[in-house]
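Working notes for the structure below.
One chain of protein is taken out of this complex; the other chains stay put.
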Amino acid sequence: METLGFLLHGFAQALTLQNLLFALIGSVLGTLVGVLPGIGPTSGIAILLPLTGFLPPVPAIIMLAAIYYGAMYGGSTTAILVNIPGEVASVVTTLDGYQMARQGRAGPALAVAAISSFVAGTLGLIGLTFFAPPLADMALRIGPPEYFGLVVLSFSVVVSLSGASLVKGLSSAALGALVALVGLDPMSGVRRFGFGSSDLLGGIDFIAVIIGLFAITEVLVGVETSLTAVSVAALGKLMPLWDELRSCVGTMLRATGVGFFLGLLPGCTPGAISFISYDVEKRWSRTPERFGHGAIEGVAAPEGANNAATSGGFVPLFALGLPATPALAVLLSGLMIYGLQPGPLLFEKQPEFVWTLIASMYVGNVMLLILNLPLVGLWARLCKLPYAIMAPLILIFSVLGAFSVRNSFFDVGVALAFGALGYLMVKLAYPTAPLVLALILTPMLESALRQSLSMAHGSPLILVTRPITVILILAGLALTAWTLLARRRR
Amino acid sequence: MLRILLTGLLGVVAAAGGADAQPAYPTKPVDIIVAFAPGGGADVTARLIAAYASKKWGQSVNVVNMPGASGITGTLRALGARPDGYTLLLEPHATSSMLFAAESDVPFKMDGKTPIALVTLDPVIYTVKEDSPWKSLKDVAAAAKADPKSFRYGVGGVTAVASFSVSQFLFGAGIPVAETNRVVFTGGAPTITALAGGHIDFAGQQWSESTGMIGGKKIRGLAVVHPSRLPGLPDVPTAREAGFPDLDVVGWQGLSGPPKLPAPIVAKWAGLLEEASKDPAFLEQALKVNKVIAFKGPEAFWQFQQEELKKYLPLATKMGIRK
Partner (left out) sequence: MRRASLLCGGLFLALGVLSLVEALRIKDAWQGARLMPAALGVTLVALGIGHFLPSMAGPAGALPAWPDAPARRRVLFMFGALALYVAGLPHLGFLLATALFVLILLRALGSYSWAMTIAITGAIAVASHAVFIYWLGMPVPSGFLGV
């Protein structure tokens, strides 16, 4: 109950007018930054970090956390409106979100994204508040073999996303895996698929690929049919129907669970988490065919999972000083400059600091909901802008976004190349989602596998002698088998 | 427009008041290129420097991240920029001595730059899990010698600091390295996590990477490679005290510029950084992000790098790291 006392005190601090103001500014800035493709939470925080430099510690931290959450929200907006995922985690949102926008339902899509994010994020924060230290300890027990099991489980999603032709789905995934291997091997430094080009050795950046595959491809396809606007369908209601929201309640809860617990694990990227959550939802649903064509649960699930994962990611950050994603690493260094000393003693030694921060995260979540819901109408109207204006804007955003990741024109070239590739893939009916998923999962798979082998002097037996690993691998195989059978029946 | 006017005005005032006839450097924003992702060891030092310089000179100094190819991409960019002092390079051990020790085929030369100053050190701490039966480096050495096949150590990358620090220790203690298990992680943070979770038994990462878990009592520091004990870790003996005086691998970050950078600019930066190294506020900031301030001027910095290279080359060859 002491916890509650601290939390209340934290709220008192967070709710002062000054701090609220900074939370607001942070949320707005973060959202703006998140909306810009290529500038995800990581670069967003890095860019905006100096701005907080001349603030006293508490407001500065509140602003930083607000920026982080805001960036996550912003990324979903463009994903839904124009098929440009603002960052890795929003890729899955495009699958159904953009389809909803095409059908004139951008409003409900955005609204559900905001609501789901809020619900899941808040629930996740509750988890953070009360369970941080024991959860952190649990997270430590996940070692390389367990990660391998987790990745095997995630790969079963590839089969699920393969659409009509399994061969095409798998080929797409294999392509993604190949792209992931280009560059210097992160573990041994060996050059792979470099062909003498120092640009290639830098690896093929993920964001550049998805900008090309989603944004640019979409414009190329759109131009074919001489689109007059992103959505020609009449702009329907701005809010989802009550029935729809009710059916999403279960979705949001499931997404929170999946997102929070996977977000705890350092090294489990948000992208993978949103795919898994989407897949869970699809399997759970009685009408899975709707997914990919504008199912509202297909937006609620990944969005919720994202925000829950964000909250989950704070557990190892606070309890162990371990950032689960690069964005959190930047956030951590920002926080440390203000005197935060993460570690299990954080809650004991600096309770004021932590609880104010957590309270302001709750506040930030509410603030973002309040900010975004009214804006839904505004954003949705963007879909009606003449395509002649939208297309150049989208492309300019894409070019800048790809460039800004590493300040490199090579990445812009990559985006162009994948734009062309994406177009071909659409024409030849190769699904793009498996490519993206494989791109995310392959590095994880490789490091988990190689590390596991080196832990056991090269013996693969380690993968079958650790209980959690075995469970995960068997689950993955079972899920894959189940999906294959389900396809056969169709 | 206003900005240009103001800057011009500042320039005139500075020139009128100052001893030099040229407009005082810097007259426009300076970029420090960090060839690694934001949040990492190099990035943190760059931001420390940038904040300090911005304040002192009233001109914004920006950190530009250009990660890729283990730091080669960004470094190439910085070294190829115009030597006018407006594009500089944050140079860490990873793109200098350790890189040249490990790789024989680097697309730039170690002397193809203008060294400015060494700024921060990030000392190595040898660590084990909190409840590990090993209480000192000597225990570790004994255990590894007795049963190398079940000794697992982690490194944050084959050519990273840890690779050198741990291998220096293992070779020095006469342990049959080829029979041990080396687990390679993609960075310091995963390595430390794995150590805390008991998936590996030993690590030798940098202070900034290890401090969180040490403070949280998940891992224990056995020795720190530094002339004296680190503030905040009074119970961790130095390597010398632990009986291994020859251990001397250390992570560091410094500032450099493209080749042929004019001497006055180098001097100005070196002067500023030397001043910073004595400024208590700066030192305090640095400690907060777990960096030790250690200043070396341009010549001393270059000297330092060459000595490091001499030290690491044989180690890299023995480890089979050198390609």
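We call the chains A and B, going by the order they appear; numbering starts again at 1 in every chain.
The working rule: contacts are C-beta pairs under 8 Å (C-beta built on N, C-alpha and C of every residue); 3 or more make two chains touch, one makes a residue touch a chain.
Only a predicted model underlies this, so the values are computations on that prediction, with no experimental measurement involved.
When you scan A:Ala177, A:Leu201, A:Leu439 or A:Ile462 for touch with the missing chain, the hit is A:Ala177. Considering the full assembly, B:Asn62 is the residue among B:Thr27, B:Asn62, B:Ser136 or B:Ser150 that touches the omitted chain. The residue touching the chain not shown here, chosen from A:Ile126, A:Leu400 or A:Leu484, is A:Leu400. Across A:Leu123, A:Leu140 or A:Met187, the single residue that touches the chain missing here is A:Met187.
The omitted chain makes contact with chain A at the following residues, 33, 36, 39, 47, 165, 167, 170-171, 174-175, 177-178, 181, 185, 187-188, 190, 192-193, 216, 219-220, 223-226, 386-389, 391-393, 395-396, 399-400, 403-404, 407, 409, 412-413, 416, 419-420, 423, 427-429, 442, 445-446, 449-450, 453-454, 458.
Throughout what follows, only the chains that are shown with their structure count from here on.
Centre-to-centre separation between chain A and chain B, using Cα means, comes to 31 Å.
The touching residues of chain B, when paired with chain A in their complex, are 37-40, 43-44, 47, 51, 63-70, 72-73, 76, 102-103, 107, 149, 152, 157-159, 181-186, 189-190, 192-194, 196-200, 211-213, 215-218, 285, 288-290, 323.
Those residues of chain A whose C-beta lies close enough to touch chain B in the complex are 42-43, 45-46, 49-50, 53, 140-144, 183-184, 186-190, 198-199, 201-203, 266-267, 316, 319-323, 326, 329-333, 336-337, 339, 341-346, 406-408, 443, 447, 450-451, 454-457.
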